[in-house]
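Supplied in structure tokens, the structure appears directly below.
Only a single protein chain was left out; the remaining protein chains are all shown in position.
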């Protein structure tokens, strides 16, 4: 047992969730973390990297499911859900973040599947649910979300240019996507493709539609996996894909034409919280590794343990402080989603998303520094976690976009303050 | 009504406390903030600065007491207390921080009296309580805490050198103190003096005693009020004081010889939380002023409202984020004190103390910058709040000491992590 | 002898300048620094603060002049100048910054007189020079520059609203200025007032004129001295002033109607460098004080000298590094002014101005922190220097304005880079 529920919110966690937390914590520490090196050894070499899913993953999935650690992310709002609040699941997401490459997938709670499952659960027709949600919930297939495009500034989602044109009973899709995570996985069976079905609509937010595209539809050309700081993240990968005259039946649209923007807005709230809480877990892992390293008796410098250097002690304290601050911010956002819904928790979610990735990078950077060059290598999970954290500064919107949005939401308070100041002045 | 209880902890706040919060919020907004400029006008000039207490203060005290807004800081652990938890009072401290020069004193919850009242309430003999605690609780007198010394590094409290020597039925005190806040106030009637009664005791933490010294005892020489930046903070002030053969009866010792260190340890926990929460309130005030300023239509630069410059929007967002993070950290510490006591919440209290003053400075600095040079002047409360925040980076221990302590507490986890890593390695 | 000319640029310094540097360094160390406490004691009390100039200042001025340390700031471009390059004087400005309250004035090189003298020397008519420049160069009178206004965002100088209306042979001036430094000084005999003589001119930069206004002209109402973080900086002060139907003969215009903006542009280049270099000197003084403090054997904490704590050593190193980096930036800007003129060194000057004040604050903050609360008091020059540095983040344009300007100047390079990239792509 490693994990302690933050006392400040412990009363809000149900006995059922506490039981799950305990089980999950044990599973991650005793099954997932030990599996990390096995996973890396089982990865394919050369082209096989994209064909082989390390068998340890499916073993762990079986074990997790048998323990009831499965699909925990789907909140109690969904019929298919595990009956947890967003706050409760947030704690579990943190726990899985300690073994971020293994644990989320092992319990079928890894992106982008989670967001896609939420879309199907929330907006899918019964037929769409049966065909795609069921096997996703069973962990039988995987999925990808195809939004980001190569030739436009995708941080402003209204720039998305892929065309979705209705021709008779089909939609014809043409576009150039990239950074489509998970598209390289041999188990990936379906894409959710975001594009413009009505590019001339006066409302910039009603031009988009979201369409289900089976992976094996003709016209999909996966050009290459992209690397991130040298990592290809096989077998999932982050792919560049050209959609050339890809045709799907009109039944494959989700919710209806022009509803695409609305869907992605709904999709992003909890997903951002999951990312953030896994990042907290990753940061805790990074700090734990640092604590172990700096107290390693074989690594003395200038006559002292690393832990006896005041600057190292200070670095540790700073990491502890920013982790704890960040955790409360995310838990608060999760709790707000539970209370008022993601739409009304925009500021809280945005703050979490804007803060946590940089926090993770700061903690990991210190831990890497304490590890010496080894910290940059594959011998520790630090470098890979760092790269994941760096990517998260873009994923689901770059820092800058969140920060501007938070500032603007905050500025809405100005009018009232000015009125109150004026009243005060008039009295004096 | 300006204040919103953070939803994450709202369930923990009793209806009674909520009622008080509402009343206090109104009192601060409608009575204290409008009183700020009056207060400054009522301050004395020249030597009178140390003789006159602006009458508005006593008026507000009367009003506050009649509203039941009085001595809220003394938690339910004390017979004399308002029956609030530390968490509940923390919210109220934040509210008073919005008018930090006026509100805390108006409700008889200002340092150093609060800490001193806690000492009397917790450790005082019945006679000591009657003589000093009662008038303090009534707001009839004020007090000072004389610990910091000029000629030693007082951030390490074991360096305190003032001698307390028992001679017959008296203690004779000799020492050179400075930064004794509140000692300049004409209402200040008593000092709690920290010194060494047993400087040769093997235990560094049993050499100290704490002694009650009435303000009018012969031998007390207030040399000068010190300034902080250019402020003298009259009439309270921060004084340099020489104690020369000052004699008090032995009944004036608190708790007994050698117990001084123990007492200050007990004194500091909640007091630090109060400082921190008031700082949160001050930061909110600073941000509010910034919001008002940057949307002032008469202050356009380069063709735009200040609020239309992206860097200003970003500054606002950053301030909002660090305030919210910091608040949770302090509320968590307050809640931990409620749950396990200040002694067992050292890390949580330390983190709050190490983070919040710098957070406050960062928020105020941005607000000042948005105000132009006026932000540095007496026309806004920003500069004075800034100086208060800067001082807080020393008060109750400098940042560095807290940070080292947090790091060392965190390092205690290392052994267990190392053991677990070893186990893991042995399995592979 | 304390000062070492940076070896990187030593070859550029003439033997004459080296001789002056040596003399100045001795003068500052042995005359000015020892005079600091005398100065503070000689300041007036109460209203006298604005009537008394500490006599030590005039004594030092006499001594300095007799040593040839006088008006060094006026570069060789001016007939009245000391024949120094901007680079050479920059080094001297650094030296005076070590005793920033005393030394610049002692050698008649203190703001705002320096900038005003430059204006007279560069743009003044023979009559204007005789009447005002000569006594200024002799240190017989002082002057102020009245630009900043209370009711507009003055960081955008085109907002200045004071009206200058020609009526027959006079200009009639109406406006509300504040932060007019030096206006409180009993020796201040003249204001240079910036206002709008042609507010409807299509060119935003031709609406302004600069007019000479003798201090004793009827209609000038000095409302109050403003404070900066509690300091009033008497006797110079920073004053709020209302100009009400102030009349001066038309001969008092400088250079001609509509030339005001042009003049202030010309005025600011070298003045910013002087501010920056004095700040470097102030930072060095701050670091020196820190070095002395942390090695003080009477100030041990937790069993160690402060200088034996790794975090303190690290703080010292960081201060050394940012000082040295900043100095080169300013010297480079000074050298560019010498080479291509201030107009063509906008980016270099802007970078110095944007970086140095924050650098100074960072160095002083660490030094203050090492001094404990004493560092905030009048017992050390740190707090006053800090406040000066903070003010400098506004003076001559706030950081934000410089930073945006630097970014925009840098962006001018983009087109060429894009062209070169395109060429490269076309080849591949």
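Assorted remarks:
The letters A, B and C name the chains in turn, as written, and every chain counts its residues from 1.
Operating definition for what follows: contacts are C-beta pairs under 8 Å (C-beta built on N, C-alpha and C of every residue); 3 or more make two chains touch, one makes a residue touch a chain.
Please read these numbers as outputs of a predicted model, since none were measured by experiment.
Here one chain is not drawn; of A:14, A:138, A:203 or A:227, the residue touching it is A:227.
Among C:34, C:55 or C:68, only C:34 touches the chain that is left out of the view.
In the complete complex, the hidden chain is touched by one of A:125, A:174 or A:369, namely A:369. Among C:368, C:385 or C:406, the one in contact with the hidden chain is C:406. Annotation for chain A: contacts to the undisplayed chain at residues 45-46, 148, 150-156, 159, 178-179, 226-232, 238, 298-302, 306, 309, 311, 369, 372-374, 376-379, 383-384, 386-387, 390-391, 393-395, 398-401, 403-404. Interface residues of chain C with the unshown chain, by the touch rule above, are 2, 6-9, 11-12, 29, 33-34, 37, 287-288, 291-292, 294-296, 307, 310, 312-318, 320-321, 324-326, 328-329, 331-332, 335-336, 339, 347, 351, 354-355, 400, 403-408, 410-411, 413-415, 417-418, 420-421, 424, 427-428. Listed for chain B, the residues touching the missing chain in the whole complex are 309-312, 314.
One rule holds in what follows: only the chains that are shown with their structure count from here on.
On a Cα centroid basis, the chain most remote from chain B in this structure is A.
Work out the mean CA point of chain B and of chain C, and you get 37 Å between them.
Chain A and chain C have Cα centroids lying 51 Å from one another. In terms of their C-alpha centroids, the spacing between chain A and chain B amounts to 41 Å. Across the assembly, chain C contributes 309, 311 as residues in contact with two or more other chains.
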